[in-house]
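Only a single protein chain was left out; the remaining protein chains are all shown in position.
Moving on to subunit A:
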Amino acid sequence: MAVTDKPQAAHTGTPAGPGGTPARTRKERRAWDEAPRWQIYLPLGVYLVFTLVPFYWMILFALRPAGTTGMLPWPITLDHFEKVWTERSFGVFFQNSLIVGVVTLFMTTLVSLAGGYALARFNFRIKRGFMLALLCSQFVPGALLLVPLFKVFAGIQMINSLGSVIIAETVFQLPLSMILLSNFIKNVPYSLEEAAWVDGCGRFRAFCAIVLPMLRPGLVAVGSFAFVHSWNHFLFALMFLSKQDLQTIPVGLNTLLSADSVDLGALAAGGVIAALPVVIVFAFIQKYLVTGFSAGAVKG
């Protein structure tokens, strides 16, 4: 390729001759920095179709009157939503899911903030053991612990209370959240905190005033993981909540799926209701997620 003669031009820095060497260099550079357009847009387009058609299909079924087959949701009907929301009690499920999601978000963030701070700022005797336990717990599948967890919650009389699901979701979110947040805290210079102590702040006030504001991307990442995860998770709610008016959205969806004759319109409308909050959250935090991962999880 033509690369071989380019370095000389770059190194010697020959002034622009009549042949326009620098101009050609710049053009070549561009070509090297970026792939040809079609190499981006063609595979991306194919992948976008794969990603978006299923979403479209769900929305189409949710809005299309039952019995019609058009590929466009026209005329639009909201009957399916109304039916799912009231008859299938998705309104109640939605509320339960929201409670579980929001409380889990706050519990996970608070508890892992405290733990993450300890891991980032202190040396203490059981620290290594604790870190090891955090890593090991990543390999413990919640799904396989259903029965013993059920026994534990039955023992503390928390079966059929949203609390059991909130605790279980929080616990299984904690290890990763704590590791992520401690990495974020490590990135905040300790000297800033110490300076605040010198100025007469207590440890807690210094933390709130100096560290907390700089943790925003980390907190967003951890909080949104917790919310999305608990919004989506299915098994804990299925197992620990047998009363119908305590169920969450994924369990409601499963009921629609496993009905004898699947009502496709209702299923699609339920799906839209299940997807909407997380997809909206995701659209806002997507930017933070990538930075969150690069600052926290991967380097850890």
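Methods note: contacts are C-beta pairs under 8 Å (C-beta built on N, C-alpha and C of every residue); 3 or more make two chains touch, one makes a residue touch a chain; residues count from 1.
Definition applied: contacts and distances are computed from a predicted model.
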item	value
UniProt protein name of the chain not shown, from "Binding-protein-dependent transport systems inner membrane component", "Sugar ABC transporter permease", "2-oxoglutarate ferredoxin oxidoreductase subunit beta" or "PadR family transcriptional regulator"	"Sugar ABC transporter permease"
Residue among A:Leu63, A:Val100, A:Ile167 or A:Leu241 that touches the chain left out of view	A:Ile167
Interface with the unshown chain - residue positions in subunit A	1, 3-4, 6-7, 10-11, 29, 32, 34-35, 37, 40-41, 43-44, 47-48, 50-55, 57-58, 61, 69, 111-112, 114-115, 117-124, 126-128, 130-133, 135, 137-149, 151-152, 167-168, 170-172, 174-175, 178-179, 182, 186, 190, 194, 197-198, 202-203, 228, 231-235, 239, 250, 253-254, 256-258, 262, 264, 267-268, 270-271, 274-275, 278-279, 281-283, 286-287, 289-294, 297-298, 300
